[in-house]
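Encoded as structure tokens, here's the structure I'll be asking about.
Shown here: the complex without one of its protein chains, the others still in place.
And now, chain A:
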Amino acid sequence: MSKHLLKSAVAAAALLAAAPVAAQELTVGLRAGPDSIDPHWSTLGSQAEALRHVFDTLVDVDDTLQLQPGLAVSWEAIDDTTWEFKLREGVTFHDGTPFTAEDVKFSIERIPEVTGPMSMTLYTKYVDSVEVVDDYTLRVTTKGIAPALPNDFTRLFVVPSETGMEAGNEEFNSGEAAIGTGPYRFVSWQPKGDLVLERFDDYWGEAPAWETVIRKEIPDDAARVAALRSGEVDLINYVPASDYLAMQNDGDIETFVSDSIYILNIAPSVKDEEPQPITVNGEEVEGNPLQDLRVRQALDMAINREVLVDIVLEGLGTPANQLMPEGFFGYTDEIGDKPYDIEQAQALLEEAGYPDGFEIDFTCTNNRVPGDAVVCEALAQMWSRLGLTVNAQALNGTVFFPAAAREEYTMTMSAWGTLTGEAAYTYGALVHSKDDEAGFGNFNRTGYSNPEFDEVFDEGTQTLDPEARRGLYEEASLIAMEDRALIPTVILQSVWAAEADTLDFAPRVDQETRAYAITPAEAAE
């Protein structure tokens, strides 16, 4: 007994001694990494996630993607087409030069010169000209009214103006030009390899806990889990559902679960003629039954979202009642939990003139996001209880997306993520009537067009006052959801895993793994 006690005491002492050393270095195993160290090269999510350690953005986002001060401490629209940004003072770049408004102007102007196929000009498309008022004040003149400019600048990484327009990928990848104001300095990187970072001691924000951070790219799910289990990495992202179940029964591993921005939405075509025929007893139905709101309501009501989450997704999901998660700009509280009521659904269907249901094709993505194919099959079963015959088909994304873009499907399901944290991005692309000139409805494949929605939404995009705009977007969300323009099912969740009791880590809805937001666990100190 005493021998055992001694053993644990020695082990504890060893742990205590090891803790400070271990706390200096963090190794993370990630599914994807950057394509380049040039922060203006690509809009890729994993690129922004990695480079955020080295470069700061003008505007930051909190863990529900709402705007927060970054290198700009405040911003306001001084007239319809001018935004003024007040910049943070006392910030220095990794090479010691002070950060000023000139650097921001240079960064905005550099983007069109160097950006690649995943073009970052997406985030500067509203910028007409940039004016430096003084070292810490910047004015941006926009093309038309642009209330979303601060949202676009959440991806505006700032590089020093001394970088010069000539510096490109090579200079950044070698580290020569990889100079930012971020919490970490760049040490080394290889495409698809490790990104090594070193703490920057003069960082303006809170000092990060780890002196060295190694971000290892391990795209294979099983290999990533093995790397964690063998202790090669301290934390991994995108844990597959099967391993998540095993890890829950494993005391050595701790998991962190968070809602993601991705929601599986059903898109019923409401065009006058449905692309794939809907039939009753083999005969094509007159008109398109999906045009009838009662039919769409019946489809919605026949979905048991609790079952989808608890059984189909093994707990890795949350029921969704609109196209964005709670807390996003334009999320409306007016829609409650979606009820599951098969009897009322049947009654609605009968009222609409389909007492015996109908036969319909239903096409989904397969393996684009975790769980899409199983949810697809489960939905088909739920609707068959309603009396429908559903021909469900889950297709690979390379087949699904081009065909969906050609609007060849009557009813589809795929995932959509509100990357910007605000409603204009999602509702403008999916629900708004198609309008190429204004750039709306790019992904509206259902033919849904509601003038009432368009009017409220359009007013929102022309309203600079944030609170008034929020109200308009909430109203627009409510109209679209009441109309069942799209039927949201579940919010997918994302899982991280680490060795038990080693790390404190608050997972983010955008699925970014930010090393400077991770601290050693209290217990280990």
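Going forward, a contact is a pair of C-beta atoms (placed from the backbone, for glycine too) under 8 Å apart; a residue touches a chain by one contact, two chains touch by 3 or more; residues count from 1.
Just so we're on the same page, contacts and distances are computed from a predicted model.
Its record in UniProt calls the unshown chain "Peptide/nickel transport system permease protein", which is the match among "Cobalt ECF transporter T component CbiQ", "Multisubunit sodium/proton antiporter, MrpC subunit", "Peptide/nickel transport system permease protein" or "Biotin-dependent carboxyltransferase family protein". Contact with the omitted chain, checked across A:78, A:133, A:207 or A:223, is made by A:223.
The residue from A:232, A:356 or A:482 that touches the chain not shown here is A:232. Screening A:119, A:276 or A:291 for touch with the missing chain picks out A:119.
Along chain A, the points of touch with the absent chain fall at residues 35-36, 38, 41, 43, 116-119, 121-122, 125, 168-170, 173, 190-193, 216, 218-220, 222-223, 226-227, 229-232, 398, 402, 419, 425, 429, 436, 439, 443.
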